[in-house]
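For this view, one protein chain was removed and the others were kept in their places.
Chain lettering (A and B) follows the sequence in which the chains are written, and residue indices restart at 1 in each chain.
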Amino acid sequence: MSGRDASWVLTSAVIIFTMQTGFGVLESGCVHPKNEVNIMVKNALDVVFGGISFWVFGFGLSFGSDQGTNAFTGVGCFFVDAADEVFGDVFAVFLFQLSFATTSTTIVSGAMAERVKLHAYLAFCIVNTFTFSIVAHWVWSETGFLHTMGAIDAAGCGPVHLVGGVTGLVATIILKPRSGTFDRPKKPTLPSPLKALLGMFMLWWGWLRFCSGSIFIVSTDEQWKSAVRAAVNTMVSSMGGGITGVMILSRFCQRVKYDVSTIINGIMGSLVSITAICTLCKAWESLIIGIVGALIATATDSLLWKLKIDDPVGVVPVHGACSVWGLIAVGLFVDKNGTLTLRGGLLNSGDPHQLLVQFITVICIIAWTLFMSVTLLKILDCTLGLRFEEGDEKIGADVIEHGVSVFSSWKTRNLQTIKRIS
Amino acid sequence: MSGRDASWVLTSAVIIFTMQTGFGVLESGCVHPKNEVNIMVKNALDVVFGGISFWVFGFGLSFGSDQGTNAFTGVGCFFVDAADEVFGDVFAVFLFQLSFATTSTTIVSGAMAERVKLHAYLAFCIVNTFTFSIVAHWVWSETGFLHTMGAIDAAGCGPVHLVGGVTGLVATIILKPRSGTFDRPKKPTLPSPLKALLGMFMLWWGWLRFCSGSIFIVSTDEQWKSAVRAAVNTMVSSMGGGITGVMILSRFCQRVKYDVSTIINGIMGSLVSITAICTLCKAWESLIIGIVGALIATATDSLLWKLKIDDPVGVVPVHGACSVWGLIAVGLFVDKNGTLTLRGGLLNSGDPHQLLVQFITVICIIAWTLFMSVTLLKILDCTLGLRFEEGDEKIGADVIEHGVSVFSSWKTRNLQTIKRIS
Partner (left out) sequence: MSGRDASWVLTSAVIIFTMQTGFGVLESGCVHPKNEVNIMVKNALDVVFGGISFWVFGFGLSFGSDQGTNAFTGVGCFFVDAADEVFGDVFAVFLFQLSFATTSTTIVSGAMAERVKLHAYLAFCIVNTFTFSIVAHWVWSETGFLHTMGAIDAAGCGPVHLVGGVTGLVATIILKPRSGTFDRPKKPTLPSPLKALLGMFMLWWGWLRFCSGSIFIVSTDEQWKSAVRAAVNTMVSSMGGGITGVMILSRFCQRVKYDVSTIINGIMGSLVSITAICTLCKAWESLIIGIVGALIATATDSLLWKLKIDDPVGVVPVHGACSVWGLIAVGLFVDKNGTLTLRGGLLNSGDPHQLLVQFITVICIIAWTLFMSVTLLKILDCTLGLRFEEGDEKIGADVIEHGVSVFSSWKTRNLQTIKRIS
């Protein structure tokens, strides 16, 4: 590693960290205003609690290489504080992975929105780091069994998005739907679409670096070209997703002409879908991957509504379903050439090997995440209790957890002021 | 190109991409709240539709060098997906230029705000890429006729801002004023100044990199020094603009002490004004350019009001008028020295050559843009119809296009809640 790479990684870390803000703003636009402060606090605190647990044990489980490290888990580097000779590289990797780890947890916060107790959520942040870190070891560590098997996941489609999406699905099922959600004849529109769009924009720009920054080192020609390629593919894929989001609606789902949440899901879904393959495919393939991703996100969203699974922010369609597609897409489209001596995807080379590997990857990650999330969330539910009392839910998390409210405090004050002034 | 340059360009692309968000937020603060979601969606979708068209044909027209390339247009590189040997450089240029191309289109969205049909706007995004790309070829391609003539435009004053501003002027004239605008005795204040200011801040930080990032390569001493210079000049110019915005108002236009929209126009105007010369003048010259730019923006804004041209977001004063001044300022102030063997601006060397070249540049760009935008917008108006029905305009684009409304959905629900709680 060199100063040039450090500069690259540090800038990546800052930009990826802006994605926490993006998730917070997007989610606060998707929930009832009586819960908007709470969801933003959650996004701040999962950096804090998820971050500290990643520092204490998560990084060690992912990238430790002391005695005891095996195909399933790393050992060592707990309380990350490497000796003077190597601290630069270790810290750089830690910082970058930290931004991935907290993203994985923050994704779940959306699925639990509007009805989870905050102290239960904080406990969840800590234990969820374990789920992520083990998968990160499998996929990215030299010794991880999925890595040695040849699984490809450039920028965290599996450890970040699939883990987040599956955990979100489990969480939303265990928590049960928000009261009254399925009494309505159809899905309501976004409570605050402007905030949701602002959050989407922040995630969009973050994603550009989320993908290209996953090329950790930019010293060799091979490396920086991959980084540039990742950025272009990310943009092209999101264009595919955006067009699909807009077109599907205008033509086929005539509920409203341009439904904001379908546009957001289309763009977000295509971004997740390109995450695994971003450095290793052509631009036009990215376009296809993005289009399919947006279709999958929209279809999954409708399916969840029919199954009466209440996912307030669209975590399962975007992060769950699209990350499965993203990992599978590697098996279809990955380049044949490259220094990685890849055999190529099924559609490029006719060889089903990579596709099989990616299937196994998906299954292993889903199985592990299901097992862990059901276990952890059930334990939390039995001990701390995950869900608000019904009365509390009606009043809203902002009042209950934080003693503030858009309604009870200044909005009513405002109303009085308005009446007084006008 | 090297890894260092790739890191520079990729970071530039992300930061410049945040400007899309800035434009969206600024514009949403300048329109009636019944249209705020719509304007943000437009800013997302012009990345998508403008982006895809730039990928399909725009980049090829600008920077293609296949057979048929001439002084007027490039040919080749359509559906950008270069062969393995060269993809790094091509993709890096593409990504950077993509952020410029979508900015050029997004500028126009402000001028069309509150009354344009969204599907007509989307069609416009696609065709407007053509207008931009040809001008980009003239100014930045080795073979472009303005480039060979010696025109200087460091960071897109012509292709981005002048094209955007002129197209915006044409668009707002063709669309006609928003109903009721000129029934009022004077210009109303900004509907949501906080959002407008937040958007301005985002554009401000983006501009720092918009200008310095235009030094595409930072390998040689000459190059990185130019990049640093561009950043400093951008800041100093915006200070000049900001002071002018504040002072003019406090002293001479006593409507209100510190009018937010004049401050915003002052700062934005000075940023546009420095865009062309940012790498090639002294800091104190930047200050003057910024001051003059702010004056021009404010004066043009008043003029438009008198001419009853309704420009909701100030596109014409800021991007149109100030980019003309920015291009002319090169002819006055450009450094004599430099590896570019410049003869220097009129005020530095007494030589009117560069000024003449810049005049020709302005005239060519305006002529082309007028021709293209009138043609394209008239065609769209006759086929798809550009403007909302009057009833729709009154109800607002958020309800009409997206089925959401700050008023009809949660604000009234809120009001009921407020009443219930209070």
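We take it that contacts are C-beta pairs under 8 Å (C-beta built on N, C-alpha and C of every residue); 3 or more make two chains touch, one makes a residue touch a chain.
Given the structure is predicted, the values throughout are model-derived calculations rather than measurements.
Q: Have a look at B:Trp224, B:Trp305 or B:Trp368 and name the one touching the chain we're not showing.
A: Missing-chain contact among the listed residues: B:Trp224.
Q: Could you list which residues of subunit B touch the chain missing from the display?
A: Looking at subunit B, the ones touching the missing chain are residues 4, 7-8, 11, 15, 32-34, 189-194, 197-198, 200-202, 204-205, 208-209, 212, 218-221, 223-225, 227-229, 231-232, 235-236, 238-240, 242-243, 246, 250, 255-260, 263, 267, 282-284, 287, 337, 406-408, 411-412, 415.
Q: Suppose we count only contacts with the excluded chain; which residues of subunit A make the list?
A: 2-4, 6-7, 9-11, 13-14, 17-18, 20-21, 24-25, 28, 36-37, 40-41, 43-45, 47-49, 51-52, 55, 79-81, 84, 87-88, 91-92, 94-95, 98, 118-119, 122, 398, 400-404, 409-410, 414, 417-418, 421-422
Quick note on the criterion: only the chains that are shown with their structure count from here on.
Q: Would you mind pulling out the distance in Å between where the CA atoms of subunit A average out and where those of subunit B do?
A: Whole-Å distance between the two chain centres: 32.
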